[in-house]
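A single protein chain has been omitted from the complex, and every remaining protein chain is retained in its original position.
Naming follows writing order (A, B and C), and every chain is counted from residue 1.
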Amino acid sequence: MKLIESQAKAIFAETGIPVPPGRIARTPDEARAIAQEIGGRVAVKAQVPIGGRGKAGGIKLAAGPDEAYEVARQILGMDVRGYPVERVLVEQAGSIEQEYYLSITVDRDRQAHVFILSSAGGMDIEEIAAQHPEKVVKLWLDAGLGLRDFHIRDLAVRAGVPAELFPQLAAIARRIYEIARSRDASLVEINPLARLSDGRLVALDGKMEIDDNALFRQKALAELKEAEGDHPLEVEARKRGLQYVKLDGYVGVIGNGAGLVMTTLDMIQRSGGKAANFLDIGGGARAEVVRNALEVVLSDPDVKSVLINVFGGITRCDEVARGLLAVMDSMDIRVPVVVRLAGTREEEGRKLLEGTALTPAATFQEAAQKAVAAAQR
Amino acid sequence: MKLIESQAKAIFAETGIPVPPGRIARTPDEARAIAQEIGGRVAVKAQVPIGGRGKAGGIKLAAGPDEAYEVARQILGMDVRGYPVERVLVEQAGSIEQEYYLSITVDRDRQAHVFILSSAGGMDIEEIAAQHPEKVVKLWLDAGLGLRDFHIRDLAVRAGVPAELFPQLAAIARRIYEIARSRDASLVEINPLARLSDGRLVALDGKMEIDDNALFRQKALAELKEAEGDHPLEVEARKRGLQYVKLDGYVGVIGNGAGLVMTTLDMIQRSGGKAANFLDIGGGARAEVVRNALEVVLSDPDVKSVLINVFGGITRCDEVARGLLAVMDSMDIRVPVVVRLAGTREEEGRKLLEGTALTPAATFQEAAQKAVAAAQR
Amino acid sequence: MSILVDGNTRLIVQGITGREGQFHTSQMMAYGTNVVAGVTPGKGGQEVLGVPVFDTVREAVRATDANTSIIFVPAPFAAEAVLEAAEAGVDLIVCITEGIPVQDMIETVQYVRRQGVRLIGPNCPGLISAGQALVGILPGRIFTPGPVGLVSRSGTLTYEVVNELSSRGIGQSTCVGIGGDPIIGTRFVDVLRMFEADPDTEVVVMIGEIGGSDEEEAAEYIKEMRTPVVSFISGRTAPPGKRMGHAGAIISGGRGTAQSKVEALEAAGVPVAATITEIADKVAEALGR
Partner (left out) sequence: MSILVDGNTRLIVQGITGREGQFHTSQMMAYGTNVVAGVTPGKGGQEVLGVPVFDTVREAVRATDANTSIIFVPAPFAAEAVLEAAEAGVDLIVCITEGIPVQDMIETVQYVRRQGVRLIGPNCPGLISAGQALVGILPGRIFTPGPVGLVSRSGTLTYEVVNELSSRGIGQSTCVGIGGDPIIGTRFVDVLRMFEADPDTEVVVMIGEIGGSDEEEAAEYIKEMRTPVVSFISGRTAPPGKRMGHAGAIISGGRGTAQSKVEALEAAGVPVAATITEIADKVAEALGR
């Protein structure tokens, strides 16, 4: 789960990482009041869970309260790459001398936490990393040893951070490591980490990603997740405990196992179609799960046909069939549904579905082709 | 540095390890008042920095306030293996069903913290370990991994602790590990860890050793050290920053390097004498240190002669000689002092001492023999 | 022959008293796996399916001389279960549990590695040496003994491939599901090394997916291998930046895309199949059938 800037900054402030004074406004009037309170120049920043806000016009400076009212009026309600802006962060705009990039994340290849520091912050770090890899320095941590002061010194020296900033940098680095550990954050990013003209290092922007697997022990963050959500269908699917991702095609997909479902998407594309979603019912799914899955997929107005592709290992095909039958009893199915069942109890499963409105398919390929054809009819 | 029972228990209580209710008394009247407060049966325990209190009559039970007064009167002022009893701990005496032994210490051979648990607590654990090693189970910790619940389960199962005690035992074990880490304790011992008739585990006695090298970051404990001290000469030497141990002979010894000083003690014994102390002035000692060392040794009334044995590596013999001359200027030296200087600047050192009352010696052996002879004269 | 598990496997089931643990224990025993002990803290002394249950892995190992452990413990306790098994002295740990926090696995994988213990998973279907031993939740029924080694990040997809191979009369030596999590104990290259050393594995099928650079790293090693490798990459049409169930399947920047993996593999001379039937075709070809 991703946290947006204001959420990340709230955690920064709690942990002792310096952030500019500021607050959330939901109306231009609130923005004016906050700017008044802060005094001087402020930044007004759209709070949306996506990058590239600046380029999209979602971040503007204002010289004072009236200008803050004006730019907030422009930003609130605008659409940043598909996300409507409902809140802006109004905060003090200091005088920036230098912008650094600092983050901690998980390196799956090295199976370790990795710190990343660059003197070329503020811009797209991935671009810098690609074009000037020497400007982005990394340090991998031993989990048993953790983060030590010499690690930070090593990073800072290699990234060309002046020695007088070491103590501030060390304090901030220790805190983002603490956040990664105590909040199960798989990414804590400060970009830019700005050196202001008074010499202070301040986190001007922050991003955070929380490990979904750890939400069981991150109650406070888990509540944020409930409240936020991306596409309404994704929120609904999550409530039902399903692994669902909304895509921009028209063939609804349900399968068991992420690899199998991804391969099903690939096969739909090979067959000339486009998938409307990814939905993995997981291993050993019971009828109830299948019913939930089909209900979510069918509630997507983009869906013109549905492909159910199940290979029974632990999952029993007869259970899947029973789930499908339950949906057909309870709701009117408005689009063609193609079902391919293979593996454990496939015979029993197929028999249960005989004589229903569902379209059977014998193979993976046949299923994809039938589903695409049905959608395009 | 060793902590006595009441100090260890104060730390236990602070950390959340259950201890019996109780307080320190310095007079029989105080003991009576505390017993009154606690109610029921109490234990009155001499607070001295040495083991074997029980056998020496330093621990007694009392049925009520008056008996507490009486036993406190007996114990206060008595001498436990050379230590006068100035304080007693008066605490509730519960009904004990079973006594366990639990400790964490440092295993120098395995270079790790080791947990030790036994169902045969209460008695001398070293005796049990020698005679019934299977009754004392150990577990070494990886510093990077630390203590985990499965470690405690493993220990408990092997030591035959009943499963219903696991949660209490786990909580206590985690806390003594926490004490070892946060307080730089090289030993935290609970013996006995008693299971009372109501099923609770309670630390009835506690011992703790704090790593002297870590006192720079253990301010609160360092203050205890100042206050306690063993032999007055040891306290004095510590104040002067010297490594000094009082022994029961009559030849005062000063040398540089622990190994050299220990070998000097051995040599004195081979020569038929007995050393009055161990005193290491360390490497690269300046004249000031030498002066301090000689003053401490000479202030010991048991000392009949002094042997100064220095091999100059980093330590310069001329510096040592200058320190000796300074003492001779400032105080009257009442016993023969034998000096053997070898190594760096030995010539210069010897020359400085020529014509003084000090007895020169050319070799290690000669020095020991002369010092012993001088003491016995 | 086979790799990792066989008739000499003496298996402990951690979490044997749970619903999942018990069900799959029965499946593994039915397949012929030698399940010697179960472990559930607090349930020592019981029996499950005739298998003795112990409170700790150490006790189980001492009593039964077990050399392998499989873990069905719930996610919040699974990493500790792996650590316990590693300290108790088994050689191979298979962690089926899904949903273990990444942070727990970083610590666990680093520790297990330095103890020199092999961990498969987590969030994996385990492994099977066809006709010899099943240590996992794979449907034993579809496997047939033969010369093809399989290694995969994805469970169900692998069953599809095995089903296709078996239906064509092409058997398998060992099939290893390494798991789809970002932090896993054993990666493609580790299993490829073992297959390369196994005289009875004549062809290897590697089933990858988008995310990470495991496949790219494997491609480097395959250049040195004598045993031919056939590959498949799922998620070719997945849009960048979307999570596809496996936390592993996240595309970030240019790395970890299906394209980068396919290119690396093809550069290493590995045929990359576009469909499951094509995998079987290419395996048959490599076997000279």
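Note that a contact is a pair of C-beta atoms (placed from the backbone, for glycine too) under 8 Å apart; a residue touches a chain by one contact, two chains touch by 3 or more.
This is a predicted model, so every value here is computed, not measured.
**Student:** Tell me the shown chains the invisible chain touches, ordered by label.
**Tutor:** Per the contact definition above, the missing chain touches A, B.
**Student:** Looking at B:217, B:239 or B:351, which residue reaches the missing chain?
**Tutor:** B:217
**Student:** Kindly state which of the options B:126, B:198, B:332 or B:354 is in contact with the chain not pictured.
**Tutor:** Checking each option in B:126, B:198, B:332 or B:354, the one touching the absent chain turns out to be B:126.
**Student:** Which residue from B:74, B:168, B:263 or B:299 sits in contact with the chain not drawn here?
**Tutor:** Per the contact definition at the top, the residue touching the missing chain is B:263.
**Student:** Go through subunit B and note every residue touching the omitted chain.
**Tutor:** For subunit B, the residues touching the absent chain are 106, 108-109, 111-113, 126, 130, 142-144, 180-181, 184, 186, 211-214, 216-217, 243, 245, 247-248, 255-263, 265-270, 275, 278, 280, 283-284, 311-315, 342-344, 364-365.
**Student:** Provide the residue numbers of subunit A that touch the chain removed from this figure.
**Tutor:** 142, 144-145, 148-151, 153-154, 157-158, 163, 166
Operating definition for what follows: only the chains that are shown with their structure count from here on.
**Student:** Classify the inter-chain contact topology: is it line, ring, star, complete, or other?
**Tutor:** Complete.
**Student:** With centres defined as the mean of C-alpha atoms, identify the chain lying farthest from subunit C.
**Tutor:** The chain farthest from subunit C, judged by C-alpha centres, is B.
**Student:** Across the interfaces B-C and A-C, which one involves more C-beta pairs in contact?
**Tutor:** Pair with more contacting C-beta pairs, B-C versus A-C: A-C.
**Student:** Where the CA atoms of subunit A average out and where those of subunit C average out, how many Å apart are those spots?
**Tutor:** 28
**Student:** Using the touch rule from the top of the page, what residues of subunit A touch 2 or more other chains?
**Tutor:** 142-144
**Student:** For subunit C, which residues are shared contacts with two or more other chains?
**Tutor:** Answer for subunit C, listing residues that touch two or more other chains: 107, 110-111.
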